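For reference, the structure is listed below as structure tokens.
Here the complex is missing a single protein chain, while all its other protein chains stay put.
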Amino acid sequence: MSDRPGAIEPFVPPAWESSGSRSALRITNVKTILTAPDGIRLVVVKVETNEPEIYGVGCASFTQRPLGVAAAIEQYLKPNLIGRDPNNIEDIFQVNNLSGYWRSGPVLNNALSGIDMALWDIKGKLAGMPVYQLLGGKVRKAAPVYSHASGRNFQAVEEEVLRLKEQGFRFVRCQVEVPGNATYGVDDKSTDDYPTYLRARQGIWNFSSYCRVVPRLFDYLRSRVGEELELLHDIHERLPPILAIGLARELEPFHLFFLEDPFAPEDNGYFPMLRQQTATPIAMGELFVNQAEYVPLIHNRLIDFIRCHISAIGGITPARKLASYCEFFGVRTAWHGPGDVSPIGHAVNLQLDLSSPNFGIQECFHFGDAAKAVFPGTPEIRDGYLWSNEQPGLGIDIDETLAEKFPLPEHPLNGAFPEVRQTDGTVIRW
Amino acid sequence: MSDRPGAIEPFVPPAWESSGSRSALRITNVKTILTAPDGIRLVVVKVETNEPEIYGVGCASFTQRPLGVAAAIEQYLKPNLIGRDPNNIEDIFQVNNLSGYWRSGPVLNNALSGIDMALWDIKGKLAGMPVYQLLGGKVRKAAPVYSHASGRNFQAVEEEVLRLKEQGFRFVRCQVEVPGNATYGVDDKSTDDYPTYLRARQGIWNFSSYCRVVPRLFDYLRSRVGEELELLHDIHERLPPILAIGLARELEPFHLFFLEDPFAPEDNGYFPMLRQQTATPIAMGELFVNQAEYVPLIHNRLIDFIRCHISAIGGITPARKLASYCEFFGVRTAWHGPGDVSPIGHAVNLQLDLSSPNFGIQECFHFGDAAKAVFPGTPEIRDGYLWSNEQPGLGIDIDETLAEKFPLPEHPLNGAFPEVRQTDGTVIRW
Amino acid sequence: MSDRPGAIEPFVPPAWESSGSRSALRITNVKTILTAPDGIRLVVVKVETNEPEIYGVGCASFTQRPLGVAAAIEQYLKPNLIGRDPNNIEDIFQVNNLSGYWRSGPVLNNALSGIDMALWDIKGKLAGMPVYQLLGGKVRKAAPVYSHASGRNFQAVEEEVLRLKEQGFRFVRCQVEVPGNATYGVDDKSTDDYPTYLRARQGIWNFSSYCRVVPRLFDYLRSRVGEELELLHDIHERLPPILAIGLARELEPFHLFFLEDPFAPEDNGYFPMLRQQTATPIAMGELFVNQAEYVPLIHNRLIDFIRCHISAIGGITPARKLASYCEFFGVRTAWHGPGDVSPIGHAVNLQLDLSSPNFGIQECFHFGDAAKAVFPGTPEIRDGYLWSNEQPGLGIDIDETLAEKFPLPEHPLNGAFPEVRQTDGTVIRW
Partner (left out) sequence: MSDRPGAIEPFVPPAWESSGSRSALRITNVKTILTAPDGIRLVVVKVETNEPEIYGVGCASFTQRPLGVAAAIEQYLKPNLIGRDPNNIEDIFQVNNLSGYWRSGPVLNNALSGIDMALWDIKGKLAGMPVYQLLGGKVRKAAPVYSHASGRNFQAVEEEVLRLKEQGFRFVRCQVEVPGNATYGVDDKSTDDYPTYLRARQGIWNFSSYCRVVPRLFDYLRSRVGEELELLHDIHERLPPILAIGLARELEPFHLFFLEDPFAPEDNGYFPMLRQQTATPIAMGELFVNQAEYVPLIHNRLIDFIRCHISAIGGITPARKLASYCEFFGVRTAWHGPGDVSPIGHAVNLQLDLSSPNFGIQECFHFGDAAKAVFPGTPEIRDGYLWSNEQPGLGIDIDETLAEKFPLPEHPLNGAFPEVRQTDGTVIRW
């Protein structure tokens, strides 16, 4: 930095750096890597040090706005990191978070997360331990996961559920197409024709039709797959709050493991009413990007599972604190884990899953071969569990050369989400 | 868009666009302009249409992260805007806000704001009216403003206060250097040596020293400038909450017009305690970027003045709704108005100031000649008021050729904020 | 005004009026027009200016007390308006509202509304835009409406529902006669014999009989018309609160789109109990005339649809603020829209419907030929939607000559509502 005109030295109290066993360790480079091996735009950060073998990787994937995250890292966080001691994870988190003055939101939090996860990866490598060890060690052998079953009709969903059950999954999220509606979560994410996928998701959405279909789906499924299999469902914020409350009540007889995202974050204020009316377990939070959104929900025991997208709240540093806070209130974790969380993000989810007493469940994603090749060490799903490979740090790496072969694909709106509207044209939440 | 591989048409109900008197009007281009005429990094958006004289300008200034905002606009909002009818401001706001799925935060909100303000500018031009007319017309002749007085010691502050009073200002914000501390708000923002400015702001901060100095400053000032002049002070979130509460009480005898930002947004939960202990009027909110941060404060009447940075909450569309919400709760507006709000942002503040019955006060900034030249129509400060130039739309423009002559300057960390720490090295909020 | 003895000039800060592009525009006359083309007493205001083509019309219809409203306008608001700049809508609203010292209530609010809507009409004409454009532009192509189906028995209601469905209505409010009771909403409003209509409505009301009939009606209807059609019902404040709560729960299996006015405004305090017991969506508010009645309901998310009679809360100025407030709380709009809202009032409803993201539904009224002739530009109902005619301002006018041909008809009590009593003679809410 010092060769630039007008540069100033970072402000560090003098006695600071001499502490710790590896005082000579310094961050020398920060790389932002954009890649889409499975067709989904991912943002990955690599933090390098003056010891070539000591580097870390982190997930900063905001799949709808990857270039905004990249700009934040490259232009603002990177120059603030070069020369710092990577041991000081917490101090670096605070400094980076405050250096923009304005803070929070999905762009800045993902940028923080890419760095933060990479620093925890480095810390683990320095300790010669998987990160879960630094977080207190294992409290379970592996993380039970849920997988997604969806289909065009009840029978198709049933078939998918049974297929997953056969593979050892004991938790399945079930979604069914609402005929004539751009239903969330019922398409395969085909990597070779993402525009087709987006087009399919664009269209009309009718609240009432959806509300009629879902209870029947679960009535059907319970009659076919029995009571032992744990079933989940995701409203995906697609209802006016009072309808979501009614639906949560109507689903009670089918004993969902949890009902996900009944409200948009802007409607958090409806949780007390939902809690007065139903005991359906509630998971919430993949959209949260600001502590003002999630602190009150835990404070008032309004949800049962916290389901943040860890990179969207800033990485391991805030997530482990959030998990600790939840433990005081009996709230369990169910970190967001779809395909727009990179395999590195899944590896991070797993570290927390293994070491948190108040872990609840983990959403999983079946990455394709390309993704697994780009991310050696992608955690394995086996027998309905996500398993650690027991390697130091996060236990996952990125093959940069291979990653380059999967540039962000050409998409309409650069991959931003298509519109879903009511019949009259009113745009609705996704 | 349709010439790109795999492109899809935006989803618009067929009968929609053909309505309105200017049905042929379409957005043809969106420009993101980075400029720093007074040395402060500004982000400006220009929305152009198929009628060359019909274009609008908006402020998207997030001075610490301008390139993140630029990426969000250029990569994601712009492709979603070309071909749309600029009359549909609210629909465009909703669509853009939802298109990223994850939303809020200073990067995305500023990007939304640049577009939103430009569309209101266009609407005003189409109507042949200043935007304040569209918002209900004037409820006051001009907007009373407060200016900043600061200095190295009490006497220097007093001199500055008296100088402003002589110029007609009836509201003055007063800050004094806490000796040996990197005090907020006591330096001039010298445009030709911003790094020197930043370096000066980097340093040590001692909570207690500050708490001792401030009540003495106001005791001194009241004894010198009398009681009629309205005095303000900004804590700038730089205290642990309980010290801010104590300070608010200690300042009561000096009858501040308001005390600003007693807490960081993360400490909003302390407001009920503050309100139990003191009647010092409270202004809050330049850092707010998520409705979960501000809705509860108004809901519970915990602040007297809402002071959002309008571009950081998304532009005129959310700000006018917020002002209306505040009106039901007796909360007045005091929109953020320093130099890192562009002259366009100040023009927007003024439109709301003139038309909101629950306007409280407006912070003003004395732009230099360069800024005024780049932004013809910059609202004038005269006799302690900010005045409208009565031109259609926002009444302000950008001279793009001139703007290019003031590229974003070379700054350490690309202009991110320097660190402020306690003596032991703990980094603190800014 | 100055030619009256002892007159004083209105107080206007000197620099005020000279601003704006049409500084010479002044209000020169205010007319209060009483007319009843369809037999329903309407109050309309016309505000004229010194530019003959620039005038506006507004709805001030308080059908039970039209002459009280007329007196308020003619005697108090009109003399306060002559000579003012019609651009200053918000200032005029505030001044008029405060000029009586005592404020709120249906008489004064309707008087304010007549002026306020007329000024927005003028503003739209000055801008050359429909008023919805001034409010942010369209967020939907047209406003979905619900129509009324009623009958002497279940079969009659069913026939009416099916008739409406065939006409394209997707939302129908259903009311059935409770035998032997003066049931609300089951008579046709025959224009040529309104006294007969009133006489029919006068009579006995038995709470329990009604509570038994309504669930059966909806059970019957669901079995006949299926699930996709959206059904609504109006309790019309005609129950003791606890019976309304029980009824709302009993109606849950029939999935009402909303249940209307379960309580009288005086019983608002029962909403928290209702919300603890049922997820039936609630619409409320045609009787509201004071913000103390509606602010707490939104504040605490106690209703799902705000259904004010816009002229009874004061016009567009308060209604647009209320809609914005509701948006922060997930409450949707369903403005009152029966025949005692004039066609001008319906045109106003539509402007807000088209531009409010949190619009829910619009009640519609099928005006007769006389009303449509008196009010050229009455919004059209087509395919279950209310459509804008895309004309500047409110897009509606009054034919004053024709209006004179429909004077307020001779009615008992000048049209005040007849009494409804329990068997023992106790008068009850309407």
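By written order: A, B and C. Residues from 1 in each chain.
Criterion: contacts are C-beta pairs under 8 Å (C-beta built on N, C-alpha and C of every residue); 3 or more make two chains touch, one makes a residue touch a chain.
All values reported here derive from a predicted model rather than from experimental measurement.
Novice: So which of the visible chains would the left-out chain be touching?
Specialist: B, C
Novice: Just name the one of B:Lys46, B:Lys141 or B:His236 that touches the chain not displayed here.
Specialist: From the options B:Lys46, B:Lys141 or B:His236, the contact with the absent chain belongs to B:Lys141.
Novice: Quick one: which of C:Pro52, C:Gly226 or C:Gly425 touches the chain that's been left out?
Specialist: Residue touching the absent chain, from the options given: C:Gly425.
Novice: Of C:Leu25, C:Val45, C:Ala72 or C:Val186, which one is in contact with the hidden chain?
Specialist: That would be C:Ala72, which touches the missing chain.
Novice: In the full complex, which bits of chain B touch the chain not displayed? Write them out.
Specialist: 138-144, 227-228, 230, 252, 255, 257, 275-282, 301, 304, 328-330, 332, 357, 359, 385
Novice: In the complete complex, the non-displayed chain touches which residues of chain C?
Specialist: Against the missing chain, chain C presents residues 1, 4-8, 10-13, 16, 62, 64-65, 67-68, 70-72, 75-76, 79-80, 91, 94-95, 98-109, 193-196, 198-199, 202-203, 265-266, 268-269, 287, 289-293, 295-296, 309, 312, 410-414, 416-419, 421, 424-425, 427, 429-430.
One rule holds for everything that comes next: only the chains that are shown with their structure count from here on.
Novice: Is the contact between chain B and chain C built from the same residue numbers on each copy (over half shared) or from different ones (under half shared)?
Specialist: same
Novice: Give the rotation angle, in degrees and rounded to the nearest 5, that superposes the C-alpha atoms of chain A onto those of its identical copy chain C.
Specialist: 90
Novice: Nearest whole angstrom, what separates the Cα centre of chain A from the Cα centre of chain B?
Specialist: The separation of the two C-alpha centroids amounts to 32 Å.
Novice: If you average the Cα atoms of chain A and of chain C to get two centres, how far apart are those centres in Å?
Specialist: Here chain A and chain C have centroids separated by 47 Å.
Novice: Among the residues of chain A, which ones contact at least 2 other chains?
Specialist: 266, 269, 424-425, 427 - these are the residues of chain A that touch more than one other chain.
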